[in-house]
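What follows is a single structure, written as structure tokens, with notes after it.
Excluded from the complex is one protein chain; the other protein chains are retained at their positions.
In this document, chain identifiers A, B and C correspond to the written order of the chains, with residue numbering beginning at 1 in each.
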Amino acid sequence: MAGASLIERLRDPSETALGVLLLAPAFLLLALIVVYPIGTLIFNSFFDLRLSGGSGMKFVGLENYLLVLEDADFWNATWNTVLITLITVPGALVAGLGLALLANLPFRRQWPVRLALLLPWALPLAFAGLIFAWFFHTEYGVVNDVVRRLGFGSEPTMWLLRPGWAFAAICLTIVWKTSSFMALILLAGLQMIPRSLYEAAQVDGATRWQQFWQITIPMLMPSIIVALIFRTITALQTFDIPYTMTKGGPGNATETLAMLIHKTTIDYLDVGYGSTLAVFMFVLSLAVTTVYLRRIGRQA
Amino acid sequence: MTLPRGRPLTLLAAAIVVVNGFFPAVWILLTSLKSEAELVSKPITWWPRDPTLANYVQAFTDQPLLRYLGNSLAVAVLSTILSLVVAALAAYAIARLNLRHRQLILTCIVASSMFPLVTLLVPIFQTMRSLGLLNTYTALVLPYTVLNLPVCTLVLVSFFQSIPRDLENAAMIDGCTRLGALWRVVVPLAAPGVFTAGILAFVNAWDEFLLALSLNASASMRTLPVGITLYQGEFTFPWPIISAALVVAIVPVAVLIAVFQERVVGGLTQGGLKG
Amino acid sequence: MAQVELRGVTKSYDGKTTVIHGIDLEIRHGEFVVFVGPSGCGKSTLLRMIAGLETISGGEVRIDGRTVNDLPPRNRDIAMVFQDYALYPHKNLYENMAFGLRLRKTPEDAIRERVMNAAKLLRIDHMLERRPAALSGGQRQRVAIGRAIVREPKVFLFDEPLSNLDAQLRNEMRTEIKRLHQRLGATIIYVTHDQVEAMTLADRIAVLSAGHKMQYDTPDAIYHRPAALFVAGFTGAPPMNLVDCELAQGAADLGGVRVPLPAELAARGAGQPALKFGVRPENLRLVAAPGDVPVPAEVSLLEPLGAETLVTLKVGRAEVVARCPASFREPPGSAVTLHVAPAHLHLFDAASGAALH
Partner (left out) sequence: MQRRNLMKALALAAGMAAAAGTTAAFAQTALRVFSGGANQRPDLMRKLFDQYQAANPGVKIEIETGGATSELQRQYLSTVLNAKDSAIDIYMIDIVNPAQYFGAGWLEPLNAYVGNPADAMKPYLPVYLQSNVVDGKVAAMPGFADAMFMYYRKDLLDKYKIAEPKTWDELAAASKKIQAGEGNPNLQGLSIQGAPIEGAVCTFLLPYWSQGKEFNDASGKLTLDKAAAVKGLNQWLAMVDSGVIKRNVAEVKTPDTVNEFKAGQVVFAINWGFAWDRFQVDNDSTVKGKVGVMPLPAMAGGKSATCVGGWQWAVSAFSKNKAEAAKLVKFMSTPAASKFLAVEGSLLPVYQSVYTDPDVVKAVPWFKDASNVVIAGKSRPLSKDYGQVSDVVRTTTSAVLARTKKPDDGVGEIQSRLARVMR
């Protein structure tokens, strides 16, 4: 093959060379935006780096890690984060499934329904939080107005000022915001189920309810799992909605891990400790998403 | 599943879905037509007593809303294109090439989405500063591309995998190089997937707030979400004006998805997120 | 037209799993060669190595005397028809066929002429504006073939092109491909798992099993002189009856029933530890001809096919199938006498699978 010129060889790179070439842009970007910053973060977590003191960096080994384990705020935020995840992920799934089933009915006009599913998804998180905080306002909120019009309760409920209610309001907002996209994915899944399966089930004498559990749910399972996993990752990172709705209040009843990290790093300027918290959060995400990656692994 | 087909029930179902999706947007629209005084009257009004467009006028005069709109558009479009190119190349390598550790490579790319950007804010800021990129489109385009890389890669990998390998082989036998086959056959065929991934990326970039706030704070480079927070001041929270600005911010995306909804839903159906 | 040579061609993955074991083949100018074998035998892999779609781990592939091992597919001057047609769904039929010519910068009028000729030949000239999705399976297959024809390549490669068609269409297309070959006189390498297809189409057949070449010869030779147990068992419908036997006094002992063998054959079998006795169903007859040997048997199952009836019979401990006239009506359980010409008897070494002739 002496005849093959250099150009010819460049047009037909070996499999590996081509792979490196194609993957290079992605990995360069990841190195710049993720790997290097994470490195900085892990490095910082071993230092007492409080920018407010102006006292510079002091190596403290694992001290920050020990402090985190004793930190009641950390455990509170972790608990809140986990709770939000445990409530809103199944919540969004159930709501999304409901919306998807409704949207899958034979409508003459499809677009208003589709648009209704797409709009909440396209609304920025921070704005969704702002808008829903307004909805839940004790005096000017539409929620209490509806309650009043329906004739319940003489005293308006202070939704965002009671830890339980505030938590519920935040979860509801997250479910509203995220169930639409869930519904879109599930709707796509629903439309792929062949009609013949339902016809077969009808011939076999299955009721609608049985058809739902025996056909719809099993056939949707791949979509459901992918949607759940994506949702779980973002749920663990919950920040914008509680930040705009309650600022983590009342007290720190609705503070999530991401908020605590943001507060520690940006407000308190305690970069060392904030970095350590971030490392913990990463470990938590990693633990949860290992399951996810295994799943992808099985499918790819 | 076959649900009741009766017309009234179907309409009720449609009503539930539509109200759920539209209510907040409609509420914002109504609020944008009210005066600030009406907003704090009790009991609250649903329909504006004195509808006014003054809030829109103010939304455009208080802040350079058009400029923010343009910035958001530029950043979102540029990062969408870059995400698609970078993700398409990587996804092709993962889906098609006979590479070792393909799984590990995909895992690395997806794992990058697990790290909350909030926590990386300060290091990213430092990086951008040392590269002299603060207050440029690039400062946002690069992180947004990374933000979108996992989902775009996943969508495109499954799309590429769904395209018969023999199509590419046929193209190579017909006379294409490997990259030629990618460009002439695979990419056009993955168009629905590319489109779905593109919409996902665009919306993500359009929504992002925290990085935009920190990396591009200068007045001429602000994006829409950052700009909208500026209507509120230390002492003021002009809901009607903010609502007006929100309406302006929501409309382009709503139009975009209304026009392309068929393809968004279709793209998802064709295996996009189906793993 | 061109000739293709394979010299010790080997394919292995990661240097461990070997799927093609040193195959030598020579395909002459204008010859129609079929690779046949059960799925997983490596026939498609071998074809794709010739196409350049799979790397070659060892040996060499030569087209017209030129080693093409490292040549990308586009530079090998071949055309290929794929099992799933692999039509470009985003291009109409005309563009599908023209694509390869455009890439080679063929002038537009030449493209038009060649595409139109091919389309007329394949009777798809009235639907060139359509996209593949609007076509039936048979039509798609024609387009795929047309795409190969317009290129006027040195070698045509067919990878199970008919396996996605229904039975009737398959027969039609088979005939058309055969006619096409006669008309174009092209060198064709054709892969199929269907031995009938192989028999009807091929000038020469290469039978492959587990990555090994079992036999490479004309259909006639393959059928009548199978070189290996595998070839015998793979060809013919139903295939050759193959039965364990022992050699006793110049006859094959099928467990109580003895079939006398020609002396030459018996001599070859002598001393082999395990033997297989083989006879094709059509060579087991109910009416004796001069020189035939009789074999007592008992009817156990009838399968009328209209033109003939397949009869399963017990011969000693073994079961064999015979091809009988449609008039055969003996009920199961009745005893009959089969007749077989000694020249049609085969004997194989059960351990190596080699034919003893």
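Here, a contact is a pair of C-beta atoms (placed from the backbone, for glycine too) under 8 Å apart; a residue touches a chain by one contact, two chains touch by 3 or more.
This structure is a prediction, so every number in the text was calculated from the model and none was measured.
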Contacts of the hidden chain among displayed chains: A, B
Omitted-chain contact residue, chosen from B:L11, B:L104, B:A219 or B:V255: B:A219
Identified contact with the non-displayed chain, of B:A37, B:V57 or B:V251: B:A37
Residue, one of A:Y65, A:F107 or A:Y268, that touches the chain absent here: A:Y268
Chain B residues that touch the omitted chain in the full complex: 35-37, 39-42, 62, 121-122, 125-126, 129, 134, 213-214, 217-219, 222, 229-238
Contact footprint on chain A, counting only the chain that is left out: 50-54, 137-139, 155-156, 158, 160-163, 247-253, 263, 266-271
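One rule holds in what follows: only the chains that are shown with their structure count from here on.
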Pair of chains joined by the greatest number of C-beta pairs in contact: A-B
Between chain A and chain C, centroid-to-centroid distance (C-alpha), Å: 56
CA centroid of chain A to CA centroid of chain B, Å: 15
Chain C, residues touching no fewer than two other chains: 72
In chain A, residues with contacts to at least two other chains: 11-12
Complex contacts: residues of chain B adjacent to chain A: 1-3, 5, 10, 13-14, 16-22, 24-25, 27-28, 39-40, 42-44, 46, 85-87, 89-90, 92-94, 97-99, 102-103, 105-116, 118-124, 126-127, 142-143, 145-146, 149, 151, 153-154, 157, 161, 177-179, 203, 206-210, 225, 228-229, 239, 242, 246, 249-250, 253-254, 257-258, 261-262, 264-265, 268-269, 272-275
Touch list for chain B against partner chain C, complex: 164, 166-167, 169-178, 180, 185, 188-189, 191
In the complex with chain B, residue positions of chain C that touch it: 48, 51-53, 72-74, 78-80, 82-84, 86-90, 99-100, 103-104, 147, 151
